[in-house]
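The structure appears below as structure tokens.
Below is a slice of the complex: some chains, not all, each in place.
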């Protein structure tokens, strides 16, 4: 298994958990859990593969990916009621999945020798689209649009960190670790400590 | 015309009717009818073809598909006011379309010798995504997320029935008929008699 495949597996599993948690909040049946888990789990990577026109989607090349998302769905179906707050669990798992999926996107784009804007976009798109589809389908405000939180920003800075690291080393383990750790750290800091960027104000403050 | 093409045509027409009914509920003009009918009609099959990286989308290979969706839109524009309940008509037609689109997805995947998880996913995705896009665009709760109804489940069991039938016969007419009949029967039973799977409860019942 290559490094990128490992990242894909991990992000599929964790995003699968978040999809299943969203299904639990919508009180779906087990197949609804499977559906939302798979959609969330493979959404970002599928977009990446379609945009880059890869010969085969990562989960068609290796259907074990789908089974991994299904295991996540079943796990949540039988254990989610032990959680104190499923919304909080969803948010933290989503942060973790973001930190795995961004390097998965960056790694594939770097492997295909794409230019740096494309590497950044593949990192952000792979990281964010699974969760975005989950939220759009569930008719909830996407996490990515929550005011005053780092989300797309965390993904973008993480992907940029990978580009920076790639200037100094060719070891993809180091590059992708830097990417993932940066992303998770920023996102976690935002959830836990309220880190954020200044948001747009419709009028500048009066003097 | 191959069997799968026939299924594609039929599902395009029926899903086109449901898209047009959604347009009538949103009180759009005739072009809005055409737009939503086409989106719903070809949405699922387009996803299938993009995911499987087929050379040409089914409706680009045969633009008659689009005309068929347009006929559905025009038909509904001039006759929907005769219906007693457009919501109920939409639901029943959607059930019928599901039962045609699932075998259309399964048939293509089987024809490409895909592994069984991929066959199941193509069945479910082809069956459900057109309607899902219709509901997301119209900002309505997707039918697939309605609590206590078989929808994704009906599609999944239908696709599984096809895999089972494929163990005993190679006649795709039989395989796809089993698939479609199972899907429609479960979905119709759910609408008419309330058949459902147990849904997730946030707390297990007290003893």
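Observations, loosely collected:
Chains: A and B, in written order; residue numbering restarts at 1 for each.
The definition used in the following text is that contacts are C-beta pairs under 8 Å (C-beta built on N, C-alpha and C of every residue); 3 or more make two chains touch, one makes a residue touch a chain.
Nothing here was measured: the structure is a model prediction, and the numbers come from that model.
Shown are 2 identical chains; the number of copies across the whole complex in this structure file is 3.
The rule we apply is simple: only the chains that are shown with their structure count from here on.
Note on chain placement: the centre of chain A and the centre of chain B lie 28 Å apart, centres being C-alpha means.
Those residues of chain B whose C-beta lies close enough to touch chain A in the complex are 50-53, 114-118, 121, 124, 128, 132, 136, 139, 141-142, 144-145, 147-148, 150, 152-153, 156, 196-204. Of all the residues in chain A, the ones that touch chain B in their complex are 23-24, 26-35, 38, 46, 50, 55-57, 60, 63, 66-67, 77, 80-81, 86, 136-139.
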